[in-house]
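For this view, one protein chain was removed and the others were kept in their places.
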Amino acid sequence: MGFIKNKEKHEIQYKKRKNERNLAGLLEQLKDKDPETRCWAARDLASYPESVSSLASVLAEETHLNVREAILTSLTLIGGSEAVSELVKFLRSDDASIRNDVIEVMKSMPDAVAPIMSDLLTDADSDVRIFAIDILESLRHPHVEKWLIDVILDDNHVNVCANAVNLLGEIGTDDALAPLKSLKEKFKSEPYIKFAVDMAVNKIQGN
Amino acid sequence: MHESTISNGDFLKFREFFYRKTGIIFSDSKRYFVDKRLVQRMKETGHDSFRSYFSFMRFQASGEELQRLTNIMTVNETYFFREEYQFRSLVESMLPEIVKNKEKGSTIKIWSIPSSSGEEPYSIALYLLEYWSGINNWDVKLVASDIDTEILRKAQEGIYSGRSVQNLDSRILRKYFTKLPNGDWRISEDLRQSVEFTSVNLNEPGSTRFYRNFDIIFCRNLLIYFDDLSRRRSAEVFYGALNPGGFICLGHSESMSRISSLFKVRKFPDSIVYQKLEAI
Partner (left out) sequence: MITGKRILIVDDAATVRMYHRTILEKAGLEVDEAINGIEALEKALETGPYDLYLVDVNMPKLDGYGFLRELRMQDIPQVPAIMVSTEAQERDRLMAFEAGANYYLVKPIKPDELLSYCKLLLGKGKRQ
């Protein structure tokens, strides 16, 4: 009893990983009925860009959170346009938690997301446009401010514009001031817009 | 070189951003503390306006500057019985629950990562010896890991300054330490043999592959310095390393709300910890 000393030979029960770790083996384990097996497979598949579509299709059906997280992390690590185009589909999901998870991981893939950003910002679905602005939060790209300004000038959905205003307050420059003020006119009857614009303008002007 | 100042708007912008990233909120009374450090980093990175520094730091791909900034904005000292309330939780809340569901004869495994110079894992060992009656009925395996092999070597040596042991009462000091001629304290050979120190890189998948079946993990004041993706990965490693029902403790200003959704929040009288449940 007590502490197991370093000098003692102690067999720590490591759960044996008898499974194959090549691509074929991992893809099979990804569909195993044991969630822990699926989880380890998902994690190891981060080294296999060719597994993107398999990872995405399992993600669509996966009910265990730890497997889902492992798949999302692997897709993020793999990166690239294929992973992004698979992830984007989940922005339209009815499941709030997968939507929000996908937004989060897409924030960690700025290079892969940048090329599709202007499409997302003009999507027919206002929620997708809102989520696109969420993703913009960590995007390093010369057009971010311009995109946000375009949104508040052209978009007619109050919550899309509201989201853009929030971000402009943080990263906007003097260029954003006039468009922001015009937004108050566009949504004259919305106290929130007035509040948010005033806050953003104050932040940009460095008060 | 003119004196850079941080405006009210700058401070609010920074505060909001930092709270979002770390969960730490600076009250207005911390203005001087925060401004001083922001100005310091602005100078050191060659930015003469807060705006350009903020933009640089915010969008940097590597996240290095935010890490460095977080480092200087937080207190990083390590010493024995730091954040002692968690050790109390360990003994009074976590271990009782663990042993209730544990097979007799099996080993209780505790992981301390980062070990740093060893104060944390040795503190755990001391606390269990002194305050947990169960230590006589259970085998306990204590593993302590760090990425820095030099600091691991120091930890294995077990030599500490007076400052590091100042929270220990003299009884414990006398019982488990020897005072060295230069005024430092060396922890006993028996305790040094009670902790297995290993080299681990959380961001390297191969490094943690065989860390499994832990009942308790202490990962305090590490993940706060990681970027979002590394935090996720680390949380996944810890989740896989824990037994169902196992617990993980973070630093006092850290929260899973900035790290991962995998764990269940558990409130004990002395602290909030996180638990891996059976199946989710």
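For the reader, a short list of remarks on this structure follows.
For reference, chains read A and B in written order, and residue numbers begin at 1 within each chain.
We take it that a contact is a pair of C-beta atoms (placed from the backbone, for glycine too) under 8 Å apart; a residue touches a chain by one contact, two chains touch by 3 or more.
No experiment lies behind these values; they were computed from the predicted model shown.
Taking the complete complex into account, the chain left out of view touches A, B. Shown as candidates are A:D44, A:E62, A:E86 or A:E104; the residue that touches the absent chain is A:E104. Looking at A:M117, A:A162, A:A176 or A:V201, the residue that reaches the missing chain in the full complex is A:A162. By the touch criterion stated above, the residues of subunit B touching the omitted chain are 16, 19-20, 23, 255-258, 260-261, 265, 267, 272. Looking at subunit A, the residues touching the absent chain are 94, 96-97, 99-101, 103-104, 126-127, 130-131, 158-159, 162-163, 165-166, 169, 190-193, 195-196, 199-200.
Everything that follows uses one rule, which is that only the chains that are shown with their structure count from here on.
Between the CA-based centres of subunit A and subunit B the separation comes to 27 Å, rounded to the whole angstrom.
The part of subunit B that touches subunit A in the complex is made up of residues 7-10, 12-13, 16-17, 51, 55, 58-61, 107, 109, 125, 128-129, 135-142, 190, 193-196, 205, 209-210, 212-213, 227-229, 232-233, 235-236, 239-240, 260-262, 279-280. Taken together, the subunit A residues at the contact with subunit B in this complex read 1-7, 10, 12-15, 17, 35-36, 39-40, 43-44, 46, 64-66, 69-70, 73, 76-77, 101, 104-105, 107-108, 110, 138-140, 170-171, 202-203, 205-207.
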